[in-house]
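This is the structure I have questions about; it appears just below.
Here the complex is missing one protein chain, while the rest keep their positions.
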Amino acid sequence: MIARRSAWALGLVAWLLALGGCGAGHERGPVTLVFKYARILGNADPLPELLRAFEAAHPRVRVKGEALPWASDDQHQFYVINLEGRSPGFDVMMLDCIWVPEFARAGWLLDLTSQLGPDELAPYFPSAVASATYDGRVWALPWNFNVGLLYYRTDLLAKYGLRPPETYEEMVEQIRRIRAGERDPALDGYVWQGKQYEGLVVNVLEAFWANDTTLMAENESVFPEPARAADALKFLRGLITTGVSPAWTTAADEELSRRAFGDGHAIFLRNWPYAMDLFEAPGSAVRGKVAFAPLPGRVRGAPGVGSTGGAHLGVSARSRYPELALALARHLTSERAQRAIALGAALSPTRQALYRDRDLVRERPAMPRLQALALAGRPRPVTPYYLLLSATVQPEFSAALVGVKSPERAIADAGARLAYFLQAVR
Amino acid sequence: MTGREAAAQRRALVCVAPTVVALGALTVYPGIWVLWLSLQRRIPIFDVSRFAGFENYAFLAIDPRFWSAARTTAVFTLGSVALEVVLGVAVALAIHAQARGRKVALSLLLLAWAMPAVVGAKLFEWLYHPSAGLINVALGRHAINWLGDPGVALPAVILADVWRTMPFVAILCYARLLAIPADVYEAAQVDGAGRLATLTRITLPLLGRILLLAVLFRTLDALRAFDIMFVLTGGGPAGTTETLTVYAYRALFQTLQLGFGSAVSVVVFALVMAVAWAYLRLLRTNTVAA
Partner (left out) sequence: MRALADTAVVLALVAYAIPFFWQLLTSFKPEAELLRVPPLLPSRLTFSHYQVVFSKSLMPRALGNSLGIATLTTVLSLAAGIPAAYAVARLPLPGKRLLLLAIVASTAFPQIATVSPLYLLMRALELRDTWAGLILVHASFALPLTIWLLAGFVREIPLEAEEAASVDGAGLVATFRWVVIPLLAPGLASTALLTFLFSWNEFLFAYTFTVSEASRTIPVALALFPGVFEVPWGDIAAASMLASLPPVVIVIALQRFLVRGLVAGAVKE
């Protein structure tokens, strides 16, 4: 008797479970799109409003925004683990531009080429479109843009009759003069990002480019001129040992360096455009005293080149609603959306026309200059191996910066590891 | 074998069947699989999947980052365990000597042990903050770049780990001390033994066996440690806090080199098992001698 009743109960439970499981497949209710992105800094987060506008235009569609971890490497690891793990989780993904070739190669992104109009990509920066393209096809829509800039204290430079430096040697000399004059022990010279993370590779690459070499050449050979690369690393290490840059540079990311400069404790800063808005915010210690210039070069006449960066919006290849997801991506990269994001947050648009937009220029007068610098910027190696490259060289560069290894050893070790790993994928 | 004995054996097998299945499927099977993976070059992103024999191990043998990670693991383990044992015994003795307030003392101690390692890491990340961290505020002008200076980062991580795991050793020793009958101490007092002599000749030897066990557990845990350095420093700066486990994880999931990462994992596996085996032998001879 008891056994039969338990069997009934078990059967009922099993049936309910099966029902619950089946029910998920028949979606007759509202569609939910999942949008993964990193939270946007700024006075007013414009994203929720943009998402609601999309929902209003598409009844029965809900957009759920989910935040990513805050560091680029952690975001990448999150995506890799989950996209390789075949989780259907997301529909629209915010991607650092450096990941697009890799994700496209891995088959995680939806090929958008056939869906895009003939001139749909014309308004964007060419380098942004280039980094969204792999193997001749388009895999993402450019969303916001970044380029490495040299921020400087206009008041200090003016006080000593100096103009923004064109070479690093000039900058070091200017720092020496200003510090000798100011006699402020808390004033640092040049702050940049030397922590062991993606930002370090950006900083080192810019030093490589200034030294007329690079990480990966056109023919995909790694460290084509190891001596020049080691020289550039030596220069960066020298900045720390000679005190031009503070010791904590080796632990500095964008925010740590931005804060130091924003509190008035540095003369020069290498950072992305977002920082300008924060320096101009009411209550900022350096309000009205900051401007930006192109990064210095090593040789007079050859200007420094800033690394470009930014985020793209991609559609997951396993999304259940690809057309809606693409519509959402288009909505977020539209002119209206990019203007709202540029106004409300500190992110620069990828549509070139917006850099001359009246409202934007009134709010941020430096926009046209920024556009010129953006056009002169250079992307990090656009290759599906980029993350493999970056993950391998980060500890080596960091070791050279903190003095644990000589720059030559660091480059040699990095080259050897890369040879082993790339040998498998070529 | 009688029918009854056979029935008892069948019953025993039924009792352990779920365990055997679970362990077989989720521990033994993956254990063999990871060995197999380590012999391959397997990178899903690039559709690479081929047998490579001992290539990965050959590379590890000359890989400076591997040896650096091995060194870091050794330093972390030795430093951590030594500190925990010394502090743990001291705290256990102190609490055992207490007449009143033991429960409060134990509760405070358990506060550190109960929390997840990730929480401990966040706690110490905040403490080690270069300008706003409690430690640097206390040090004032002599502030140290705790998580950014390659010379200091590993001790900083060790400290964070010891803080969280010392209570384990302390409680083990404390429980053992509770089990020592009072007349042992009375006899010592009658014989005229002083405090130090009591400590070194009676208490510590009695704690000996449990200390050995504590050292065993803690060594195995320290060799396998992952959470605290992964969350606190991510292996930096310049890889000075990158242990073998972090190196393996990065190889596996940062770049999806499943073959190479598995090779590093197998090394950790072998190391941990070797240490476990050595300790168990030591324990067994200790038991026989005792």
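To keep things simple, chains are lettered A and B as they appear, and every chain counts its residues starting from 1.
Convention: contacts are C-beta pairs under 8 Å (C-beta built on N, C-alpha and C of every residue); 3 or more make two chains touch, one makes a residue touch a chain.
Please read these numbers as outputs of a predicted model, since none were measured by experiment.
Visitor: Can you say which of B:L23, B:I62, B:L78 or B:V184 touches the chain missing from this structure?
Guide: Reading the full complex, the residue touching the unseen chain is B:L23.
Visitor: Have a look at B:I62, B:L78, B:A114 or B:L204 and name the one touching the chain we're not showing.
Guide: B:A114
Visitor: What subunit B residues would touch the chain not displayed?
Guide: 5, 8-9, 11-16, 18-20, 22-23, 25-31, 33-34, 37, 91, 94-95, 97-101, 103-119, 122-124, 126-127, 129, 131-132, 134, 137, 163, 168, 171-172, 174-176, 179, 210, 213-214, 217, 220, 223-224, 226-227, 230-231, 245, 248-249, 252-253, 258, 261-262, 265-266, 268-269, 272-273, 276, 280, 287
Visitor: Name every residue on subunit A in touch with the hidden partner chain.
Guide: Touching the chain left out of view, subunit A contributes residues 34, 38-41, 66-70, 74, 78, 81-82, 84-87, 89, 254-255, 258-259, 274.
The rule is simple: only the chains that are shown with their structure count from here on.
Visitor: Just give me the whole-number Å value for how far the CA centre of subunit A lies from that of subunit B.
Guide: 37
Visitor: For subunit B, which residues count as touching subunit A in their complex?
Guide: Per the stated touch rule, the residues are 41, 43-46, 48, 59, 63-65, 130, 145, 147-150, 234-240, 242, 250, 253-257, 260.
Visitor: Which stretch or stretches of subunit A touch subunit B in the complex?
Guide: So the residues of subunit A in touch with subunit B come to 73, 76-77, 80-81, 84, 102, 105-106, 195-197, 247-248, 250-252, 256, 384, 387-388, 391-392, 395, 398-399, 401-405, 413, 417, 420-421, 424-425.
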